[in-house]
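With one protein chain withheld, the remaining protein chains of the complex are depicted in position.
Entry: chain A
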Amino acid sequence: MKRSYSSFILTCVFAIGVAALARSDNALAESATLNPMKTPNPMMPNPGMPMSPMSVAPMQPLGGLAGQPETGVARDPEHGNLPISAGMEETYYSCTACHSAQTFAQMRLTDERWEYLWDWMIKEQGMADYGEEARTVILGYLKEHFSSER
């Protein structure tokens, strides 16, 4: 998935030569020390939609993120209209055992939140533990297509 949003962030970040800060276990300390690789610029321009129909929808979610379909990717109507790539079928069949594909397809999350949700579903929501291989495949697919990071 290619988004002008993420590429713009990366360009800016590398242009000013700022390296990613090491993660801290202390969330308070981390929140007080902004990570330019992960922290969105609050003044980020709304990317990629100049003079589009969005101009009459000022409440369109910013950044082309949540709810905005990824463009330039083929979709499979047989599998919840999900973007076609490695991991699609594993994701579709595993997830829709309990809930619709819309449940996850409407989200745009950080990698860490996807990891958290997997564990939360096993611990709290009665999801079977499909094992490490399935986890890698399915989370890889979700992080590729439903990410706020790329």
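Quick note on the criterion: contacts are C-beta pairs under 8 Å (C-beta built on N, C-alpha and C of every residue); 3 or more make two chains touch, one makes a residue touch a chain; residues count from 1.
By definition in this document, contacts and distances are computed from a predicted model.
Of the names listed as "Xanthine dehydrogenase family protein subunit M", "Molybdopterin containing oxidoreductase", "Peptide ABC transporter" or "SusC/RagA family TonB-linked outer membrane protein", the one that matches the UniProt record for the absent chain is "Molybdopterin containing oxidoreductase".
Although one chain is hidden here, its contacts on chain A can still be listed: residues 27-28, 30-31, 34-35, 38-40, 42, 44, 55-59, 61-63, 65-67, 78, 89-90, 93-94, 96-100, 102-103, 106-110, 112-113, 116-117, 120, 124-128, 130, 134, 148-149.
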